[in-house]
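This is the structure, below, for whatever I ask next.
One protein chain is absent from this view; the other protein chains keep their places.
What follows is chain A.
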Amino acid sequence: MGASVLQVKNLRTVLDLSSGSVPVVDDVSFDVGAGETLGIVGESGSGKSMTALSIMQVLPQPIGRIESGEILLEQTNLVGMSDEEIAKVRGREIGMILQDPHTSLNPVFTVGNQVIEALQINNPGTPRRSLMTRVVDLLKKVNVADAARRVHAYPHQMSGGMKQRVVGAIAIAGAPKVIIADEPTTALDVTIQLQYLQLLREIQDETGTAILFITHDLGIVANLCHKLVVMYGGKIVESGTVSDVFRAPSHPYTEALLNSVPSVDQKVDRLYAIEGQPPALSADRKGCSFAPRCPYAQEICKRDVPQQEAGLSGADNHFASCWNMGRKT
């Protein structure tokens, strides 16, 4: 694992709603190195997808904007770039894979044409015909069977797993330094999900690309990612290496999340349930956003936002933000 490829520092993204400016990503910092996979875990509304959209700068318009913070791709800050500059980063430096392959491909073009489009961003002026062999190579790389014939297929002629492979081929076409994968396997069957995760691992081994993997599935994180950040209510509540966080979860939300997932290893009679619901977006929030659901919550939790504490489980890079860290046993 090499130096940081992507570094996000104190990112704050807001949506300007009629009720005021609502922070959806609040003081979020993390970094991911070459050949490294970072999992971003959270429920709907936790800000995990908004973090991805902020990095790509494709926030919902006109209401979404990055209010402060830095997004450093190697040494270049993407925040504040002009539209032309950021357009050169998308697809070329950062590739993206979205959840639903049925909507991320254009139904009226063959998949070959759609991969060529991605290749042309990097090779402007190259005739399409000469790029065709590269397309077939890319499709072979993502394990599309019978690639030479499949380049002429339309998306509707392919299965969901096959389409998501094509999306993967488009994402790696520009040999990006970072791939952002936003729930890429949620729409796939479990056996196909397994194939796809293995494919991502192979691509990473071969190209050394950094992967930002956004998911709500802790099983995938345990098996694919090196590091993870856990998001709740727009903030990072805990981060660290996967093995540190899974062995010694320090934030009550992380702990509860790990306990509430039904195990496939053994049968249990009752699941741990986190009472209540995830917080709604709102402009004025006080204290820790998990406090209303937290079994350890005290007065201070409802009043003041907890600060990040480092050095948990003896590792410098294991952080959590909670008032009760010392107190709970």
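The criterion applied here is as follows: a residue touches a chain if its C-beta (ideal position, glycine included) is under 8 Å from a C-beta of that chain, and two chains touch if they have at least 3 such contacts; residues count from 1.
One rule holds in what follows: contacts and distances are computed from a predicted model.
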From "Calcineurin-like phosphoesterase domain-containing protein", "Signal transduction histidine kinase", "ABC transporter ATP-binding protein" or "Isoquinoline 1-oxidoreductase subunit alpha", the hidden chain's UniProt protein name: "ABC transporter ATP-binding protein"
Hidden partner chain, touching residue among A:Leu258, A:Leu281, A:Val305 or A:Met325: A:Leu258
Contact residue for the chain not shown (choose from A:Ala145, A:Ala175 or A:Ile300): A:Ala145
Residue of A:Asn10, A:Asn106, A:Thr133 or A:Asn223 touching the missing chain in the full complex: A:Asn223
Hidden partner interface residues of chain A, rising order: 43-44, 145, 159-162, 189-195, 198, 216-220, 222-223, 242-243, 246-247, 256-258, 260-275, 277-278, 293
